[in-house]
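This report refers to the structure that appears directly beneath it.
Below, a portion of the complex is reproduced, with chain positions unchanged.
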Amino acid sequence: MISVSVVGASGYSGIELLKILVRHPGVRIDRIFANSSAGKHLAEVAPFFNKSFDRELELYSVDKIVKSDLIFIALPSGEAMNLVPAMLSAGKRVIDLGGDFRLQDISLYERYYKRTHSAAALLKQSVYGLPEWNSSQIQSASLVANPGCYPTSAILPLAPLLKEGIIDSNGIAVSSLSGVSGAGRSSSLEMSFAEVNESVRAYKVGTHQHIPEIKTALELLSNMQVKLTFVPHLLPITRGIYTSTYAMLKKPVTEQTVLAAYEKYYSAAPFVRYSATAIPEIKNVAHTNFIDMGFRINQEDGQLVVLSAIDNLIKGAAGQAVQNMNIMFGIHETEGLK
Amino acid sequence: MISVSVVGASGYSGIELLKILVRHPGVRIDRIFANSSAGKHLAEVAPFFNKSFDRELELYSVDKIVKSDLIFIALPSGEAMNLVPAMLSAGKRVIDLGGDFRLQDISLYERYYKRTHSAAALLKQSVYGLPEWNSSQIQSASLVANPGCYPTSAILPLAPLLKEGIIDSNGIAVSSLSGVSGAGRSSSLEMSFAEVNESVRAYKVGTHQHIPEIKTALELLSNMQVKLTFVPHLLPITRGIYTSTYAMLKKPVTEQTVLAAYEKYYSAAPFVRYSATAIPEIKNVAHTNFIDMGFRINQEDGQLVVLSAIDNLIKGAAGQAVQNMNIMFGIHETEGLK
């Protein structure tokens, strides 16, 4: 039985994480923490939990002694870096669902997150928690940086194609669509129903903090310099990410070549589903930890499009975090997630 | 006063067209025709029109004598080609909102529309009704092929960039998102609310009939061979198209260069709005005949993304048809559309 605590339990990712952990047979939920909701009960903030799971949300502070084996942090980026050093010093293992420990390059962090990093020394021991690629490092990690939702949806379909030399690492276009829960639980005019409904807009074009995360991860995995443009769009749906990635073929290929590349890296991955015929749809992955991937080759124009769909709160956040926990503690990777 | 008739008045485009024509001060609506709804009154099929505009939907046939100056055809592709020859012989002018007369190359038509063309001889006199580029031919045309919704959203932002040598005509990615009204008014499981809602999916990847329309138009306008991949996606909204187009820069450019290209071709276009700062949103163009265009330069990776938004039923269909009518009959281009 792993005992876990959650810091940031009242946001959308934190709530989703608790939904999974409550049903996980190998986990005992210890304490749950929040900031503005501290002092309230979870069921007040998320009435969904009424009569099924409840506990008081406590205020977390650095000197708090938490006896759990593992601490999940589901806070907005910029907060974990102030908490993690003390947690690690106290011998805890940590999975951070935010962005503070995903980029090894401080200058990229500071450019895209627009703040100074207060725990830069820990970056070298942080492991990027993409289980399909980094499973062995995750197993022994003290600090796992859970990947961003967009990066998960883009890196998984692209990495095999780059490694196998199928696509050009130059001129890649990553066009992503996201439901609103990706923006977190907070109030603003631009996220109000009347402004979002029946509309679509690109946002943070050229400045989104997931740009360096996608590029860095792909460059590390493929050992090539990658040139790409990533544009996120906001959709009037609650959850789900759909990513359509366009690239130039290095040479004519068959469907079989592409399938073989996916087979090579993902044949044993329990949450990766791919097909040469089926087109992914968000509804097929909603409320699951799966990523669905499909593709079409445009021989005539020498291009390839890869399509992928995930649930941003599950495979893009809480589900992947639990997948990482399972690996860290030697449990079956799919426990609590199927 | 132009007298007009509408064939296919009970579909989404036909209904939208009637809404515009009813308010147009220079138009008298003559007769309205439908197939499966023939015999019913318009207000039975579209209760919106109750107490505001009503008329019986008649069954159209080739030998029907219509005394109007202009006939709009808003039928599914494949039907207009059987009606237009007789209309033109009778001296009528025609605007076809379907796809039958948009492609000059019969082989492309037959490959993408998957049927034989029964009026191929008329293709050479058909004018592609994109007013921002073909205004003078439209003025004197007997037969105007009103552009497709996706092509309108893609050609307008791309053409100036190709003509001015800003982007590479190779490796272009056109990622389009559409509301469901683009699919027309018909019943199918895959267009049912429960299947579309809270989901997204790409469709007709590599086979959509707008692929040759976009490529052909861009090649004619730019005089270059264009290599591009177009992927349409279905969104859970009723109306609107959002197109994000990714291309490689031929050389480093400034925002000013891009703006100048748009200025050169669209400074006098009443329905084209562009900006170097504002990001288009569907809600800003919904229920209007505008196209909103924005862009971002990715100097670091040598790429450009252009974003555009239209209302698929207005600028992508009925509104553009009325804009074409205005031009054909020497009325102010914006009459009835602002």
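Note that the chains are named A and B in the order they appear, and that numbering of residues resets to 1 at the start of each chain.
Here is the rule we go by: a residue touches a chain if its C-beta (ideal position, glycine included) is under 8 Å from a C-beta of that chain, and two chains touch if they have at least 3 such contacts.
These numbers were taken from a predicted model, which means no experiment stands behind them.
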Identical protein chains in the complete assembly, only 2 of which are shown: 4
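What we mean here is this: only the chains that are shown with their structure count from here on.
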Contacting residues of chain A [partner chain B, same complex]: 170-171, 173, 175, 177, 179, 195, 197-203, 205-206, 227-229, 231, 233, 235-240, 242, 244, 246, 248, 279-283, 286, 294, 296-298, 300-303, 305, 307, 309
